[in-house]
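A protein chain is absent from this complex, but the other protein chains hold their places.
In this document, chain identifiers A, B and C correspond to the written order of the chains, with residue numbering beginning at 1 in each.
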Amino acid sequence: MIIQLDSNITTLQKEELQKTLEGINYKGNQVATQFGDYIVAVGKKDFDIRSIGIMAGVKDIHKVSDPYKLVSKKWKVNDTVIDLGDGVKMGSGHFSMMAGPCSIESEKQIESTIEHLVDNGIKIMRGGVYKPRSSPYSFRGLGMDGLKMWHAKAKEAGLKIITEVMMVEQIEAMAEYIDIFQVGARNSQNFNLLDALGEVDKPILLKRGISGTINELLQAAEYIFSNGNEKIMLCERGIRSYESAYRNCFDINAIAMLKEKTHLPVISDPSHGIGVRAFVEQVALASVMAGADGVIMEVHQTPEKAFSDGQQTLSYKQAGKTYQKLRKTFGMREEFKRL
Amino acid sequence: MIIQLDSNITTLQKEELQKTLEGINYKGNQVATQFGDYIVAVGKKDFDIRSIGIMAGVKDIHKVSDPYKLVSKKWKVNDTVIDLGDGVKMGSGHFSMMAGPCSIESEKQIESTIEHLVDNGIKIMRGGVYKPRSSPYSFRGLGMDGLKMWHAKAKEAGLKIITEVMMVEQIEAMAEYIDIFQVGARNSQNFNLLDALGEVDKPILLKRGISGTINELLQAAEYIFSNGNEKIMLCERGIRSYESAYRNCFDINAIAMLKEKTHLPVISDPSHGIGVRAFVEQVALASVMAGADGVIMEVHQTPEKAFSDGQQTLSYKQAGKTYQKLRKTFGMREEFKRL
Amino acid sequence: MIIQLDSNITTLQKEELQKTLEGINYKGNQVATQFGDYIVAVGKKDFDIRSIGIMAGVKDIHKVSDPYKLVSKKWKVNDTVIDLGDGVKMGSGHFSMMAGPCSIESEKQIESTIEHLVDNGIKIMRGGVYKPRSSPYSFRGLGMDGLKMWHAKAKEAGLKIITEVMMVEQIEAMAEYIDIFQVGARNSQNFNLLDALGEVDKPILLKRGISGTINELLQAAEYIFSNGNEKIMLCERGIRSYESAYRNCFDINAIAMLKEKTHLPVISDPSHGIGVRAFVEQVALASVMAGADGVIMEVHQTPEKAFSDGQQTLSYKQAGKTYQKLRKTFGMREEFKRL
Partner (left out) sequence: MIIQLDSNITTLQKEELQKTLEGINYKGNQVATQFGDYIVAVGKKDFDIRSIGIMAGVKDIHKVSDPYKLVSKKWKVNDTVIDLGDGVKMGSGHFSMMAGPCSIESEKQIESTIEHLVDNGIKIMRGGVYKPRSSPYSFRGLGMDGLKMWHAKAKEAGLKIITEVMMVEQIEAMAEYIDIFQVGARNSQNFNLLDALGEVDKPILLKRGISGTINELLQAAEYIFSNGNEKIMLCERGIRSYESAYRNCFDINAIAMLKEKTHLPVISDPSHGIGVRAFVEQVALASVMAGADGVIMEVHQTPEKAFSDGQQTLSYKQAGKTYQKLRKTFGMREEFKRL
């Protein structure tokens, strides 16, 4: 049960509400975000929610039977729009493309990527400065120095930055240099990290766990929302399966289902979703037809020389065509609404 | 290694070829299909294939390193087209839609389905008369009587029939009443059935196994081809995964990869691929963007009353819209080739 | 619901029963096996089964809520014992070891295996004469000629034979030369084959499907039982997983759970269950501790020269030690019952 509170609710009215909830054995979790105040009430007894709906200080009340609450579409029918400023919006009819290298490698690489993105009208650049690697002996990213260098160049070019954050201690330092925090698949249930990202007023792109369920992804997002941050995007990036012909099994079903279950934007990552360069475009286009609000892709001037993920990275030339097709496919999907 | 033989190769020339193969420790498997004669030679030693290519009776010779041979694109660059007659063609630029109920239930149901299909310009009707069911106590289909009734109605309406065959003994009796034999996921590695279907001159739609790999699917198709039948379509119908939010996990990656690995048409089954009615359309559209040559879907006048699979079956009204969108999506994919 | 019938029930009494079942909208499936007559009644309404229990001709009646019925432990508390004759019994306290090569290859190989088995007190020899192979170009077994040769030698040595049957047409010819029909993982839901094996009075060892669920395995066994054959063993042989360090993932949980769900003997196949020779013994021993009634293993005089599955096949020397440890482990498990 989600209780939306009036912005001018008094402390006394809040206490009254909590008392009422206790009376019916519900636990009321207070949530205050950038956009509103809520009580998420969890309990077992069924009762007439109108009795609470009419209490002073209550704006609205909704039953939400899902295991996730605030991220559910059951109480918020209008899809969330995330505004990055400078006219860059994500979700609900705004189609987003994010592209860039797996790892930020050098100044030269940054410049080259930016040129490519600007030429193609792409507004958000991806890249890793903290890299989760299976082996401790692998390249683990350029860290804050790389991020600062990147930020300076990107700002100049008018590009937004999305990059992965791996631990609570990094958040504060990174915040002023990035536009979107990415949570990687391996941290999808790093609950302390999610808690902390709920306390930041920055958009979060949350990747599905390596074998995460759709429910787990939504509950992970609930951690962020319930800690105060409503600016969340979900990202399908392929799941682990028995099939060895590709790196991950892109879960096209999840794209379609997430769009029904949540009001949050849903982004697809076809690069990790199949892991083989030659097929990234087809998976990207398919994900748009299934309902994705955006796509995040790996591109590199010379994919075969990339520090990481080269085998799934597009060249600039390939990517240029893919952007075009993505825009057209999104256009057709929008037209379909009118059929 | 695939050796294509001249149509007028002599017995002596064949013996000569076999002798040469034996000399280099290759096993030569003779294959004769509706369309050609081949020797599939399997061995380990590497050698200059031109030495065989110049032998009398040899039309062409190709190295194929894949575990499957005749179904590989490595030797046959042009995609296979399957002609059902009456202008109905499948594969290579011909987009196919197949629709109908999970089970054939009654004369009335057949008539209603046919009317729906004809109204929507659909040429191929699906339906099961032999049903593989987990429990021996479930409805197992109307059998040959149902098929004959269906065939009479479909022929009158100018529709083609696709239906599942479950065992070798059924093939002969069914052959004259059907246009395409379907092999179900549970029989995807029923090698005796595949052998027998290789001896029939009817198109086969071969479904991927419940947890079949892409390689296993292609090798299963190789059984059919190597027994003499080149008219094969492959069908992605979702694989088993840990996710319980849907019935199967539609493997969009497989669509894209199969189109690269084989010259055979690739069909998607979004109904089984997600198993939830509300999302069948999105998966269908996505599969077209990924490269599918056609779609097979479950429709029913009253899905909630269907004998089986109701939860994933579209109503006529829903399906009507889906057909339209599928055609437009395919049209756009064709346009993309010119970008 | 399972209704056990008196052996001298009259036709009239049966009709009376069926009428009563129809009256409450239950479908009554008649089952006659080697050991008894049953009606498996399937329906939705809940009612007092005693009203049927007291009818003439009814020996006993049981509610069974599982999707499988006759193979459930809910109505038959005492575990099934399968008697192969000559003092060889399986299930319920009789520990069974079956061993032999993957494929029957030659007379010499048969003789060598028999000598090894006799030396070690093993009573049942395994081996394949019909081999399901992923590729049509692989060795597919010696067929009936191989079986006859094998049977002659095995009989002489007092050994029982277990071998795989792949299609309905093979059953009759094979029946007189074998003691146990094995159904392979790929045919675990080949329902026509299961139906036909239900009509034979020979024990069946039914393997779990490549990604079969526990419920599917039990329902597959229900096909055999409901067609008339109660002599069924279930076999865990590893399931498909994302892990590539081994061939299959041996499902130790399934052993423990199957022993609770069914009265049928449960056999483990550690050779396929891990697929790596060095670890077969540990998996075998573990399966006994989890409750297996027996083990089926691949052994070969020279595993590295075996026609198939060499990498998971034990040498005679290794196997000899494994048999000893298996017997001791089973002995300890039996002792544990008294704790």
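Just so it is clear, a contact is a pair of C-beta atoms (placed from the backbone, for glycine too) under 8 Å apart; a residue touches a chain by one contact, two chains touch by 3 or more.
Quick caveat, the model's predicted, so the values are computed rather than measured.
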Legend entry - Residue of C:M1, C:I104 or C:I214 touching the missing chain in the full complex: C:I214
Legend entry - Touch criterion as defined above, residue of C:I61, C:C102, C:I239 or C:A319 at the omitted chain: C:I239
Legend entry - From A:K19, A:R133 or A:K317, residue that would touch the chain that is not displayed: A:R133
Legend entry - Touching residues on subunit A - with respect to the absent chain: 27, 29, 40, 42, 67-69, 132-137, 166-169, 186-187, 189-193, 195, 209-211, 215-216, 219, 222-223, 226-227, 240
Legend entry - Residue numbers in subunit B that touch the chain omitted from display: 211, 240-242, 244
Legend entry - Footprint left on subunit C by the chain that the document does not show: 211, 213-215, 239, 241-246, 249-257, 260, 273-274, 276, 278-279, 282-283, 285-291, 321, 324-325, 328-329, 332, 336, 339
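As a working rule, only the chains that are shown with their structure count from here on.
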Inset, instruction - Give the label of the chain whose average Cα location is farthest from that of subunit B. - result: A
Legend entry - Averaged-CA centre spacing for the pair subunit B and subunit A, given as whole angstrom: 38
Legend entry - Averaged-CA centre spacing for the pair subunit C and subunit A, given as whole angstrom: 49
Legend entry - Interchain centroid distance [CA atoms averaged], subunit B/subunit C, Å: 33
Legend entry - In subunit B, residues with contacts to at least two other chains: 211, 215
